[in-house]
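One structure below.
Excluded from the complex is one protein chain; the other protein chains are retained at their positions.
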Amino acid sequence: MSNIPYILEERPDTGLNNSKLGVWIFLASEVMLFGGLFSAYVFLRIAAPEGDFGYWGSKLNVPMATFNTLLLITSSVTMVMSWASLKLEQFDKYKMYLGITILCGLAFLVVKYFEYTSKFDHGIYPSSSTFMGIYFTLTGLHVLHIIGGLLVLIFFWSKQSDKMWNEDKDLLANRIEITGLYWHFVDLVWIFLFPILYLL
Amino acid sequence: MAGNSKESIEHHIKIYINVFISLAVLTVVTVAVSYLEVSFIEAFFIAITVATIKGSLVLCYFMHLISERQAIIWLLVTTLVAFLILLFIPLISLTDQVGGW
Amino acid sequence: MTEILQYFGLPVGISSVSGRIDEIIVIVHYLMLVLFVGWGIFFIVSLIKFRESKNKKANYKGVESHYSSVLEGAVAVIEIVILFGFAFPIWAERVNDVPDSRDAEYIRVIAQQYAWNIHYPGADGIFGDTKVELVDEQDNPIGLDRNSEFGKDDFYTINQMHIPVDTKIRVDLSSKDVIHNFKLPELRVSQDAIPGMTIPVHFTATSTSKEFLETAVGTKREGKSLEIACAQLCGLGHYRMKGYLTIHEQEDYSAWLEEQAGYLEEEGDDWGDDDDWGDDDW
Partner (left out) sequence: MSNDHHHEENFIQKYVFSVDHKIIGLQYGITSLLFLLFGFMLMMLMRYQIAYPETVIPYFGEWLFAGSGGVMLPENYNTLGAMHGTIMIFLGVVPLAVGAFGNYLVPLQIGAPDMAFPKLNAASYWSYFVGGVVMMASFFTPEGAARSGWTSYPPLSIFESGQTMWLLGMVFLITSSLLGSMNIIVTIVQLRAPGLTWFRLPFFIWAQLVTSFLLILAFPPLESAAILQLMDRLVGTSFFLPSGLVYAGSPVEAYGSGSPLLWQHLFWFLAHPEVYVLILPAIGIVGEIIANNTRKPLWGYKSLVYAIGFLGFMSFIVWAHHMFLTGMGQSMSAFFQLTTMIISIPSVVVLTAFFISLWGGSIRFNTPMLFALSFLPMFGIGGLTGLPLGVAASDIFLHDTYYVIGHFHYVVAPGTIFALFAGIYYWFPKVTGKRMSETLGKLHFWPSLLFMNGVFMPMFIQGLAGLSRRMYDGGQQYAHASDVLHWNEFMTISAFCLGAAQIPFIVNLIISLAGQKSDDRNPWKSTTIEWSAPSPPLPHVNFDSSVEVNHGPYEYSVPGQDEDYCPQTSP
């Protein structure tokens, strides 16, 4: 609705625009969503017999996960670069960086697919142990977040972005910044998931 | 965020590259440490510290929190407090439980 | 002073803690009453005094004194007194002073859907092992291993709990399936039975079932003895998950124990005769 103020420009006394405040509040609720699962993880780990989590954790594939970590970090930096390119009015670079981000996200999913299926091939399922249960739940929810993010990214990589670029450059930059915040958050979650699931 | 001029963006891009390199290095470090023979407590602190540093880098630079408004900072601090409550109170309750498991 | 609540339905308390628990219930209710009556009087006076037809023009400033802060402070102080003077000590005794088997009559209660299994250690005073694999709902609902070291003289009853009067009782509470709550209303005992956990409960009964029944003469409760209630939704039969509690004089209790030991010798593992499943409608 065109009559809603502060969609793009900052409100003087708060220094924020609506969508940025909105996405941070959304991220706050996401922190609590993953927070509930983290809390469950720690609770279950403490309640479990000693060494149980460590034993099952050692069955996970660390090199694959390390590679995945690097993929997500890369996608994060290209995400922020694509935003910077928009700010520098370099639309082609924007598309390139966003494309790399999407590819990294897709590669992450592919690696995750191989990780999951190799577990299933070895007869390891969520019902195999508490650790595996929480591992599949946490990473599964994270994968859902990646998929959701990718859908948005693909939308902004599609022809739609050319249209927005021609119509309202600031709006596109704002949308990319917001999407970026979400994407970095998904990366952030993985940064914590990686050590607690794979390394400890 | 403040300072959206061309120069500042170009300056930012240099920061992004540096942050990216630090993140990659820290990832390698944390994986390498996990292959060392250390006690669980040590491994735990190293892993969580490294993850916190990496997370802070992403938050501060990629998500521009370092130059973000007070309101956002307060929102996140509140969330962090709520998260810590959610994390620790059930844990403490485990240690203060009548009867065994 | 606790009698006043008995007019409002509180059952007569017959355990060593019931007096103190009733006391705190009463004290808190007096606090509530004072606050409510205070508010109520202020409320009604304000409504009458300042109705539109009487007071055409409102006073912009209203009440300027800050006596209300005194009220809030007073409530805080009273609550602190209630907590530190009454509530914390009762809780500390409840969870910290659990007697061990030498000082108390030691009983296990294993809750399961719609029945209370009461497991007695027998003459040796030590419980035999119980195993999930041995559970047989007909013949061995608690999975008692008769071949284990202390298991030979153990016996159990279903829905029939017998305890001696004026003796410390320790009940180790656990559950076979879902969460139940072991509640003895007259003894002011209530504790969740949580699967996977064994939670100790302790209490001392101060009068026997017989004495209790005498207090109920002439009331609607006449002739209805003590019961174990389930106070946590545990499934479809929750409402009929009822056990019976009998509090004996010490010598009667010993006689009951001997009688049970006698059954064990006569019938081996067959305990069907002593089962009481309450209103047996399934």
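Chains here go by letter, A, B and C, matching the order in which they are written, and residues are numbered from 1 within each.
We take it that contacts are C-beta pairs under 8 Å (C-beta built on N, C-alpha and C of every residue); 3 or more make two chains touch, one makes a residue touch a chain.
Values in this document were obtained by computation on a predicted structure and should not be read as measured data.
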Chains in view that touch the one left out, judged over the entire complex: A, B, C
Selected residue (touches chain absent from view) among A:M79, A:I134, A:L150 or A:I176: A:I134
Chain B, residues in touch with the chain not shown (by the definition above): 71, 78-79, 82, 85-86, 89-90, 92-93, 96-99, 101
Hidden partner interface residues of chain A, rising order: 1-6, 11, 14, 16-19, 21-22, 25-26, 28-37, 39-40, 43-44, 47-49, 52, 125-130, 133-134, 136-137, 141
Chain C, residues in touch with the chain not shown (by the definition above): 5, 8-11, 20-21, 24-25, 28-29, 31-32, 35-36, 39-40, 42-43, 46-47, 50-52, 55-63, 68, 71-72, 75-76, 79-80, 82-83, 86-88, 90-92, 94-96, 112-113, 132-133, 135, 137, 143, 176-179, 181, 183, 185-186, 188-192, 194-197, 199, 219-221, 224-227, 229-240, 242, 278-279
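Keep in mind that, in the parts below, only the chains that are shown with their structure count from here on.
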Distance from chain B to chain A - Cα centre to Cα centre, in angstrom: 15
Whole-Å gap between the CA centroids of chain B and chain C: 47
Rounded Å distance between chain A and chain C, as computed from the means of their C-alpha atoms: 50
Contacts with 2+ other chains: residues of chain A: none
Overlap residues in chain B, where contacts from two or more other chains coincide: 101
Chain C-facing residues of chain B, complex: 97-101
Interface residues, chain C side, partner chain B - complex: 95, 98, 172-173, 196-200
Residues on chain A engaged by chain B in the complex (per definition of touch): 14-16, 20-21, 24-25, 28, 31-32, 35-36, 38-39, 42-43, 46-47, 54, 62, 66, 69-70, 73-74, 76-77, 79-81, 84, 87-88, 180-181, 184-185, 187-188, 191-192, 194-196, 198-200
